[in-house]
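Removed from the display is one protein chain of the complex; every other protein chain stays in position.
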């Protein structure tokens, strides 16, 4: 697999209050505008509760998680197949705030791919990323958990985690790597691209912004410029 | 608290394939018809993924689960407050297939009530039911897990679990008790009402039925007759 | 069941460094001396790792936990039956730092009793305590988790948790209740007895004491005086 055509801005909506209701729908519409005008792929990683309804507004919606189950007698758990049935495009798995054991990640990835979903798998470290590269995932996001939500950008504070993950993943298979944790502005995002990543995974920077659309635009434009260099 | 005005048919949709997509929406419409024509309260206990969208079709939708978190940096977890924001009426907690430790049940019940949601809490045994009665829940469903999905109705095979739960709950506080596990037909549902329960919690009987609406109607009508006796 | 003959001082050794090696063996010998000279029952609640070896030094040793499994293909899990086979007298279950779902507590209590072990079950609140009273446990310890390790004694800061638990448990069955959380001195322990509890469950007060034996003696003597009043 060669280089992606365009960089990726993945926005993890988490469970912030801005991730639900009308504000979430506004965000979905804004994501569409930012994506169209910047040429950057904007993936909204939505709560399970509104992933399907946001997918009806904006095409590029992932769910934040799926459980290692198929269709059946499971209460309050979400099979990846169900995401596909409800029109969601992809699924994020193994986020730092929702870790699973290796075998369960494998199980979810397998059923997600079988159902035609894209998969973004998260790793804390290069070692964890290497293990994930053995699976049929579309993206690997690397986020040192100690930087998540701090505003201290991984691309500046721990660039070796990004480059280490890129190298570790490449030893196994070419999978686009996103960088995450502490990324708050365009400069951090551009730096992540310059280090070789295919984009960034952000959360609070957008979800807690006074103007989320401007923030997405800032991040996307900076990555777009760095990508063309 | 006195007796409820009408019995309750709670349908746990689980993660059966019939719980998603168009078939789920059909079920929501059917629930409305059954409820109107029989006078029985029909609660649809929906997957997180479509609880909100089903709530837009049918007013009496609960989510199958909520997590012990508030709004914030939680990925793939569902705060009870978010259910309220997305128009869902209530939440089921502590189902046999999604147990939580006591403290987490308390946490979810508390935030659900604060957000104006109704709460249906599940217990395996009279002892577990007694503990739940200390919380501000609206219903307690008792289901011996060894009978779930078996087609062996609790109301016949283990009536003492229902009467034991009724007695254990009453020692603490008057909370309507639903009976569940193995209930497949009207006769089982009527028997549950005769034993003193306020209704039933069913899953496979409806979700795997060739004609779910007829099955809901059969259960509702039988309870309605038993209720008036 | 009437009143116990003598109050109980249960010492949860936790995983403090003083809970292992020679210091743990010293503690076991000291517990024997304190118990003999004060007439208070001193239960040492030991780590899984040395519960058996401490039981060879001092007769009144409980393990801190057992898992809901029997003998069999379980790796790194501890069946209650194994505790009995290794000479341990009892087991603590459901401690605030090691909560289990209700059904698993039931499973452990059942196999512990079958194996001839005593059981001390822990609750955060009166409601949780009521649920545990349905099981065949020998003691229920109530500890508001927000006070554990704080040095703010439950017997002064939240006496209503103790009296509430006593009342909630009594509604179900007479089980001796121990009070815990924040108890650091004799006065707190005496107060717990005066409120109607059968003793106390302590941890850091003893395990982090410069002289654990003196601390155990102080707590035991104060309870002994309050008990005779």
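Read from first to last, the chains carry the letters A, B and C; within each, the first residue is number 1.
Keep this in mind: a residue touches a chain if its C-beta (ideal position, glycine included) is under 8 Å from a C-beta of that chain, and two chains touch if they have at least 3 such contacts.
Remember, it's a predicted structure, so these values are computed and weren't measured experimentally.
A.B. asks: Relative to the complete complex, which of the depicted chains are touched by the chain excluded from display?
C.D. replies: A, C
A.B. asks: Hey, which of C:49, C:152 or C:209 is the one touching the hidden chain?
C.D. replies: C:49
A.B. asks: Using the definition of touch stated at the top, determine which of A:69, A:135, A:162 or A:216 touches the missing chain.
C.D. replies: Final answer for the missing-chain contact: A:135.
A.B. asks: Looking beyond the chains shown, say which of A:125, A:150 or A:163 touches the absent one.
C.D. replies: Of these options, the touching residue for the absent chain is A:125.
A.B. asks: Among C:64, C:184 or C:224, choose the residue that contacts the chain missing from this document, as touch is defined above.
C.D. replies: Once the missing chain is taken into account, the touching residue is C:64.
A.B. asks: Suppose we count only contacts with the excluded chain; which residues of chain C make the list?
C.D. replies: Within chain C, the residues touching the omitted chain are 12, 14-17, 19-21, 47-53, 63-65, 69, 71-79, 81-83, 85-86, 92, 95-98, 148-149, 203-204.
A.B. asks: What does the interface between chain A and the hidden chain look like in terms of residue numbers?
C.D. replies: The missing chain touches chain A at positions 99-103, 106, 123-128, 130-135, 145, 168, 171-172.
Here is the rule we go by: only the chains that are shown with their structure count from here on.
A.B. asks: Work out which chains are contact partners of both chain A and chain B.
C.D. replies: none
A.B. asks: Central chain, going by Cα centroids?
C.D. replies: Chain B is the most central one.
A.B. asks: Rounded to the nearest 5 degrees, what is the angle of the rotation relating the C-alpha atoms of chain B to those of chain C?
C.D. replies: About 180 degrees of rotation relates the two copies.
A.B. asks: In whole angstrom, what separates the CA-based centres of chain B and chain C?
C.D. replies: 37
A.B. asks: Would you mind pulling out the distance in Å between where the CA atoms of chain A average out and where those of chain C do?
C.D. replies: 46
A.B. asks: For chain C, which residues are shared contacts with two or more other chains?
C.D. replies: none
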